[in-house]
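Quick notes on the structure that follows.
Omission of a single protein chain aside, the complex is shown with its protein chains in their original locations.
Right, chain A next:
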Amino acid sequence: MTHKTVLLVEDEMFVALDIQMTLEDEGWEVLGPFASTHEALEFLESNTVDCAILDVRLTDGEVFPVADRLTSSGTPFVFHSGHANPAKLEQDYPQSLVCQKPCHPTALVEKLTGFTAQGRAA
């Protein structure tokens, strides 16, 4: 079984670390975490991922350029946000999922697993 890659964009390092550890426990290869849009975009310049977890508010602003980039490359992702309006996010990015912060990292993992299952099915 090949490792699935997941892009983690999260400026709160303890949260990122927790998610990273949980994902790695599940056998995911975590790329990141990136605390800023700038860093995430720079990474995506030369890499691809299977899926992504995106915090909305980052140190250098909101994460939407990254989300756009992922949408254009057809990469599924989950918004992990504490303040954003989930309905609006789902409307703007129909292929995305939203997890209200704080949530248990396993919930995130389940959603990502869903993506891969879908991708397999597809």
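Please note the rule applied: a contact is a pair of C-beta atoms (placed from the backbone, for glycine too) under 8 Å apart; a residue touches a chain by one contact, two chains touch by 3 or more; residues count from 1.
The definition used in the following text is that contacts and distances are computed from a predicted model.
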item: Per UniProt, the name of the complex member that is left out, chosen from "2Fe-2S iron-sulfur cluster binding domain-containing protein", "histidine kinase", "Roadblock/LAMTOR2 domain-containing protein" or "Glycine cleavage system H protein"; value: "histidine kinase"
item: Candidate in contact with the missing chain, chosen from A:18, A:62 or A:92; value: A:18
item: Missing-partner contacts on chain A, residue numbers; value: 11-19, 21-22, 35, 57, 59, 82-83, 101-102, 104-105
